[in-house]
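One chain of protein is taken out of this complex; the other chains stay put.
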Amino acid sequence: MPQTNSSEGLLPGLSDPVLDQQSVFRAVLYAVSHPGSIVALPVRLTPPAPLDPSTAAVALTLADYETPLWLDAAAQSSRVSGYFRFHCGCPLTARPEEAAFAVVADASAMPPLGLFHTGSDEYPDRSTTLIIQLPSLDNGEAWTLRGPGIEKSTVFAPAGLPGDFRTWIADNRVLFPRGVDLIFTCGASLAALPRSTRLED
Amino acid sequence: MYVAVKGGEKAIDSAHRLMAEDRRGDRNVPELSLAQVSEQLGLAVERVMTEGSIHDRELAALAIKQAQGDLVEAVFLLRAYRTTLPRFGHTLPVDTAAMAIRRRISATFKDLPGGQVLGPTYDYTHRLLDFSLAEDGEPEEAPPAERPVDAAMPRVTDVLGREGLIERNPESDDEPRDLTRQPLTFPADRTLRLQNLARADEGFLLSLAYSTQRGYGHTHPFAGEIRMGEVSVELVPEELGFAIEIADVTLTECQMINQFKGSKEKPAQFTRGYGLAFGRSERKAMAMALVDRSLRAEELGEDLTSPAQDQEFVMSHSDNVEASGFVQHLKLPHYVDFQSELELVRRLRAQGPGKEAAE
């Protein structure tokens, strides 16, 4: 498998795997527990293009040999796949419905959420978590969010998503407790939209 | 004046020191060595390795010594250590047909290729206390065998299998699942059930197996073969791509031949129950084979009527580390919950029928 054939070679992962993964996980946990809140990435990382640091850090923190990873076309370079294969040891899958994690580097061209694994009624946890990289987490269309993790309501304004994305989220919410969970990344920031969050019209 | 109870930390330290002293016992008696435990309490070591899911005689001996011979506690010590070990991969299936036989008996054929090999066994000993062991007497040396055991020792089930008289074991190259890494969900396939049974408490399995013999899910078993001896363990390292031998281990395997099945379409065939354990754990392997077979009731279209056929019941309660922890957790403080119940019972009594009668 071509892993390190690029001129730049294999880029390093998290510098302190134990403590960096712990701090990145806590950032993700905070984000998932507070949907729509923008959280700063607590570590520095230089991943291969086109990945942003937070996109790579979240995947390196959560994926391993037990979790098939799906990469979108934009992330499918051998440098990116080699990077994840080496640092996470995770199998790559071409089938979104098999993925435990999906990395979307070009959100505008992403497939509908319904193509990913949505779990079953009895085991809704066996669903895909998507890591979606965006150009901005706060200057897109403003959404009003309600639900668990939100005191009253909160505004979240991700940019760069496909036009139908709101419908996809509504469809995902209808499936509850089945459904996918979303982590949005941009530069060194991240935010989350778990399936329990409701979007106000 | 009442003062809230404090000093838990000091109490714990003191309790541990007392326990260490208890464990040592009379210091005039020489300390037990791990070699002594391993050599002279070998069946205990092998049970602890089997239920502890780790093949290491020295560690098992240490656990037994540390646990003062409490084998369930020793299993727990070994399991807790096992959790911290890194995993490099899984071995190839061991080939018990190629076992270097020390004991091999069949209850289904009077003679067969390789013959019956009695080997070291308590069977046919009269259970009379041997007072010579209370002295330091050495036993007589066992006479060497008149001839070595046959090199070829085909498994009884293979002999029957060649005639199609017993069901075939399904072959699979699938990566084995591991219930110590992934949560168990039901229904569980047979490989996971066998893993659970191999780790299961011997006493629990023994009683369940016994219950099937007394009619709670009878399986018409014959001890097709029990064999004990050494097999080699092989691993295929990814970087090499071919198998290398990493160890020889002693195993006991029991293959039960059970109730035959057949129909208008399919000719009659015996079914299998399988047991495998580290060392010379024959009772465990036999009980396991009986329970394995009874847990196949659903797959074989039998009525589910008995505890030993109920995989959720058996698998959820077979592990003595789980069971021991939860039964014994009742000695932890439950002041708060009890206070809640006390308050309710007093309130119910204050307004209940007893109160009216008293008035």
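Letters A and B mark the chains as written, and numbering starts fresh at 1 in each.
Following the convention adopted for this analysis, contacts are C-beta pairs under 8 Å (C-beta built on N, C-alpha and C of every residue); 3 or more make two chains touch, one makes a residue touch a chain.
FYI, contacts and distances are computed from a predicted model.
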Inset, instruction - Would you kindly match the missing chain to its UniProt protein name, picking from "Fe-S cluster assembly protein SufD", "TRAP transporter small permease protein", "ChrR family anti-sigma-E factor" or "Alpha-D-ribose 1-methylphosphonate 5-phosphate C-P lyase"? - result: "Alpha-D-ribose 1-methylphosphonate 5-phosphate C-P lyase"
Inset, instruction - From the listed residues B:Leu34, B:Ala97, B:Leu112 or B:Leu184, report the one that touches the chain absent from this view. - result: B:Leu184
Inset, instruction - With the full complex in mind, choose from B:Met19, B:Ala35, B:Ala80 or B:Ala268 the residue touching the hidden chain. - result: B:Ala80
Inset, instruction - Sort through B:Ala35, B:Leu92 or B:Leu344 and give me the one touching the missing partner chain. - result: B:Leu344
Legend entry - Residue ranges of chain B at the interface with the undisplayed chain: 2, 4-9, 11-12, 76, 79-80, 82-84, 86, 180-187, 312, 316, 321-322, 324-329, 332-337, 339-344, 348, 351
Inset, instruction - Name every residue on chain A in touch with the hidden partner chain. - result: 16-19, 21-23, 25-26, 28-29, 32-34, 61-64, 66-67, 100, 120-125, 127, 129, 147-151, 176-177, 181, 194-196
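In this text, only the chains that are shown with their structure count from here on.
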Legend entry - Whole-Å gap between the CA centroids of chain A and chain B: 43
